[in-house]
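Please read the structure below before turning to the comments.
Removed: one protein chain of the complex. Kept in place: all other protein chains.
Each chain carries a letter (A and B) given by its place in the written order, and its residues are counted from 1.
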Amino acid sequence: MLDAAFLVRRQAPGLVLSGFCYAGGLAFGLAVSAALLVQAGVPADALVDEFLIATFLTSDGLAQTVTAALPLVLVGLASAVAMRVRFWNIGVEGQLWLGAVAATWLGIAGGGPDGLRLPSMLLLSAAMGAAWIAVPLVLKLRFGVSEVISTLLLGSVAFLLVQHLLFGAWRDPATGFPVTAAFAQAARFGALGWGQLHAGLYAVLVVAALVWFALEHTRIGFYADAVGLNARAARANGLPVTGTIVGLVLLSGALSGLAGMTIVAGTEHRLNQSVGSGYLFSAIVIAYLARARPLWVVVVAVMLGAVFTAGSVLKVFYGISEGMIVLVQGTVLISILMAQFFSTYSLSRPG
Amino acid sequence: MMRPAGAPGGREATSPGVPLALDLSGVGKSFDGRPALSDASFALAWGEVHAIVGENGAGKSTLMNVAAGVYAADEGVQTIDGEPISPRSPMEATAAGLGMVHQHFRLVDSFTVAENVLLSLGRRGAVRTVAQASAAIAAKAKEIGLPVDPARIVADLSTAERQRAEIVRVLLLGARILVLDEPTAVLTEEEAKALLSFVRRLAGQGHAVVLITHKFREVAGFCDRVTIMRHGRTVLAGAAVAELDEGEVARLMVGETLTTGGRPASTPGDVRLSVSDLTLSAGPHAQGLASIGFDLRAGEVLGIAGVGGNGQEELVSCLISLSRPQQGTMLLAGRDVSAASPRERRRAGLRVIPSDRFDSGLIREFAIAGNLALSTVSEGAFGGPLFLDRARMRKAAATAIDAFDIRGATPARQTGLLSGGNAQKVLLARELDTGMTVLVAHSPSRGLDMKATQFVRSAIRRAVEGGAACLLISEDLQEVLSLSHRVAVMNRGAIAGCRGIDEVTPEWIGALLAGHA
Partner (left out) sequence: MDFLVGWIAIVPSYATPLLLASLGLIVCERAGILNLGAEGLMAVGAMTGAIAVLSGADPWAALAAGAAAGIALAFLFGIATVVMRADHTLSGLAVVAVGLGLTGVIGRPYMQKTFPGIASFGEMFGIDRSSALGRIVAVQDPVTLAMPFLVVLLWWWLMRSGSGLRLRAVGENPAAADVAGIDVQVAQFGAVLVSGLLCGLAGAYLCVATSHVWVEGMIAARGWVAVALVIFARWNPARALAGAIVFGSADALVPRLQAIGADIPVYLAMMLPYLLTLLVLVASSMAGRASGEPSFLGRIYLRQDKH
């Protein structure tokens, strides 16, 4: 084993070293992922095609990448704002499901003026997402229950709720499939005429800009960092510790709920059993890779959108399971985690 | 570097030809480029008690950690009983005969003493069961005359009992060289005397003992020789205690003499802080508080002396409202703030220097500007509720850095990278602002070098002369006595007594510290 006596914690790993380790970890993770894909039957020369050219350099591909990135930006922000106050939101999928359910309820039930339909769907889905995360939040603050487990389990509960609805009251009467009826036009984001891209883009951009502004240019980000890094010192210095945690965690749930809404109102136009899958690890990976900074979240989300796009292509042409995306995420995550070892510690050699 | 004639002094001088118990020379060690030891040396003879003295951060513990295999030295030579060795682990050092009792005892709290001993002995020799370990402990305890109960759980033991358990454990492992790191710091005077007499006996039986301390006075009577360290170097190697005077030791330790500025020249005015019947129930790792009460006046320093762990942390925690006492009232300038939040108490003029500045004072990872603004951002000092003017924050930080002469600081630099003294200045710069009326200072100069200590003390003095009230809680009796107008003694969560500085005698303090009120 690595001898503990020779391992020394670095006082201040420089930007260059940290960046180098980060990039090295990322490159290593991607290389391993590529090797796994080749092993799974994708020709090596097709990788560049599928992951670079067909995702960014063709018009259709770029449109699909950006479309896929929209909910990813939201769940990435959701994970990031919670991470800033050291709250592990592993239940992004659950809040997303609830948001999708809320949006679907308004989307298929109709009623009210058409012009208010989308705004009310936005608000209600955000509210439901926030409500769903309020449970683990209360359990943590009041009883000290680990939010890692509670948020995750509530994700499973949310999915069962969706199945309950899809196999029951909301089952499509026309086909009998476990999907809801299609939304009315007023409950859909309008198409922008470029691939599948829809008006949800504007909503996501506005939300991302607001979150960025709140975290970088108002007290909220300052409070969040203080609370996340040293809650005791924050409290002793008169900062609203509980308020900051509650606010940002509820925001996290709301953002996830919104993500659910953009999926059902933007691309699917109905609720089905797969709208919410694949976002759990995406959210964590985006927030972690972006170091929980909003601008970087957007960048990483677009990158991951490309992986999603490539994933759906690989599925069709090479029969690669969607599990591939999760595998890539896991590989890159653990690879970067391990690479940090080299910037956190130095080995001192006895003379 | 001065090195007096190598002849070992002391009561049991070694005869030529007999190898030294421990010999370290030319030892260098740095942590991530920051040197902790450079060309340090130390020579220990069998049968002696040898003190290593120096200020905090002088490298005493680091040097002994190297000898004990906790750290690997970057350079240098080590022999134990004449045999060259460079231990790569504590176990290797112990196997060679050197055992160290650390300040934080290496005992598993949830285990019994016997289980802890079994942990170390379990894979070699005859001791393989808890019963055998208990028997071995009992035998060893009897042999060396230290009472230790093997069946008790460590978490239930007092500090002195844990220390004894740790000593017995180390000796059972075969250590004939015993290194004790600041052993008296956590003991009452009586306990310390008992320990030091034991150490003397042990040396009489042929062991060699190293006492690491920064309070030479307290151990002088029990040691044969002394080695003094400063800034990671040995500045005096193995001088006989009998040939040294205290002033000389102090001068060598600090490299310059400390000018004590005396207590603040101010007369106590109105009551600024009034605490009565403050009671907190004890937790698993926390001392309770028993009906603590005192009044603190403007222009006054009330010093609270006491051995650490007698409720000082808990008292501070209650005063700044991080802990909620079960009962008690607290008035700040006549206003009842018993139920007030930390923020409200801050607004009422309360400021704090906590004993561990990175626990509840500063955020290690924050930029210096962020820490300086930590308590004022929420008061709107850097823009209204919406904006945070980071440029203004940095500007204010630059001003504070100049005003407090914070070395090595820029507003954007991470606070954790500053030296202890400069990080403390960041804290002072924030806490000693114009709104401050009551200052709670807990061990404000702990771990600081002489210059920084002077800076901190004169800052407190100026603040009090300017009309502030200061509650000075410190384990450093000298600090309490030199700054306070009144002195109280804390013992087991209660204030054991309180007197004006003129009536304070060493006997009175000693009796209260030991718990004989």
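As a convention for this text, a residue touches a chain if its C-beta (ideal position, glycine included) is under 8 Å from a C-beta of that chain, and two chains touch if they have at least 3 such contacts.
This structure is a prediction, so every number in the text was calculated from the model and none was measured.
Student: Please identify which of the visible chains the hidden chain touches across the whole complex.
Tutor: In the entire complex, chains touched by the missing one are A, B.
Student: With the missing chain put back, one of A:A27, A:A127 or A:V145 would touch it. Which one?
Tutor: Here the residue in touch with the unshown chain is A:V145.
Student: Check the options A:G19, A:G112, A:G190 or A:G319 and report the residue that touches the missing chain.
Tutor: A:G319
Student: Per the definition of touch given earlier, which of A:F177, A:Y202, A:F317 or A:F341 contacts the omitted chain?
Tutor: The single option touching the absent chain is A:F341.
Student: Which residue numbers on chain A touch the omitted chain?
Tutor: 1-2, 4-5, 7-9, 36, 40, 88, 90, 139, 143-146, 148-150, 152-154, 156-157, 160-161, 163-164, 167-168, 281, 284-285, 288, 319-331, 333-334, 337-338, 340-341, 344-345
Student: By the contact criterion defined above, which parts of chain B meet the unshown chain? Give residue numbers in ascending order.
Tutor: Given the touch definition above, chain B has residues 31, 70-71, 89-91, 94, 104-111, 115-116, 118-120, 122-123, 128, 284 touching the missing chain.
Just so it is clear, only the chains that are shown with their structure count from here on.
Student: Between chain A and chain B, what's the gap in Å when you average each chain's C-alpha atoms?
Tutor: Those two chain centres are 46 Å apart.
Student: Under the touch definition given earlier, write down the residues of chain B that touch chain A in their complex.
Tutor: That would be residues 28, 30-34, 69-75, 86, 88-89, 320, 322, 341-344, 346-347, 352, 354, 358-366, 370, 373-375, 377-379, 383, 385-388, 414, 417 of chain B.
Student: Would you pull the chain A residues touching chain B in the complex into a rising list?
Tutor: The touching residues are 3-6, 8-12, 217-219, 221-223, 225-226, 229-230, 232-240, 346, 348, 350-351.
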